[in-house]
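Missing here: one protein chain of the complex. Every other protein chain is in place.
Our next item is chain A:
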Amino acid sequence: MQNSELSQTYKEYLLILKECSPYDFSEYSDNSIDRRIQKIRHDYHLSMPDLIQKTKSDPEFVEQVVEAITVNTTELFRDPKVWNQLRQKVLPTFKNHPKINIWHAGCSTGQEVYSLIILLDDLNLLDKAAIYATDISQKALEHAKRGSYRFSFNYEKYLTNFQGAFEQSDTPDIKKYFNINESKDTISIKPQFLGRVKYIKHDLVKEELPFYNKFDLIFCRNVLIYFNGALQTKIVQRFHDNLFPGGNMVLGSHETLNGFFKTKFAKNGPVYARTNSFHLKY
């Protein structure tokens, strides 16, 4: 279950994966990637040599490996306090912008994409928004496009989060945004809120980005925790480069930036505003 004693093995595997596929997991954090690979071997009943052999010879299997490595945990308005902060403090600053460019980096199955759409709609900002959402997992993207989730296990939590996001103001009826069908066990975003997002398969580790514009808001929640420090730095630098001055980056509630970046962003909880210059204290 924990780190295999032969830690070389999975590192070797990652190098082979990098050589014979477009995917590079070599800078993922050791502990978590080791655990994911052990899970794959367990689920597919594969020894390490078998896994390597299959990876070299079967591109479809490689896609399955990528899906299995990816962690897709997400929920509607996860950490409602953050969404409340966005609704009350951050999004209103875009009122006079002609356009709001938004990127969900590592959007998973889309719950947080729709969380933001709901807040934008509530603030009458949705028509100004250009929303891009990327993920390494094709399966997750397809699910995100459908915007339909299981009712059981989710609804109670989603409703509590929804109410938390609107605390201190008029909470709209959740049915304004979702069709709820208990017999089919679904909670689905209403059709008028679908089709407003450009979903693109993209591996964050790769240098080139699939868009040409800069952003006012970048969401990257609970993704960086799977990367090692060096890769985190690289990605955060890329976010910084692609934010307009004053633009905001939103991380997971238990993710922070290391020392160097503390001068490039002004932190307010998990919301990081890109500053124009270094804060030099002499």
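In this section, a residue touches a chain if its C-beta (ideal position, glycine included) is under 8 Å from a C-beta of that chain, and two chains touch if they have at least 3 such contacts; residues count from 1.
Keep this in mind: contacts and distances are computed from a predicted model.
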Pick from "Putative tricarboxylic transport membrane protein", "protein-glutamate methylesterase", "Extracellular solute-binding protein" or "Imidazolonepropionase" the UniProt protein name of the chain that isn't shown here. "protein-glutamate methylesterase"
Using the document's definition of touch, tell me which of A:27, A:67, A:203 or A:255 contacts the absent chain. A:255
Contacting the left-out chain in the complete assembly, out of A:58, A:156, A:182 or A:241: A:156
Tell me which residue among A:16, A:71, A:194 or A:266 touches the hidden chain in the full complex. A:71
Contact with the hidden chain only, please: which chain A residues? 1-3, 29-32, 35-36, 71, 73, 78, 81, 156-157, 160, 222, 224-226, 229, 252-256
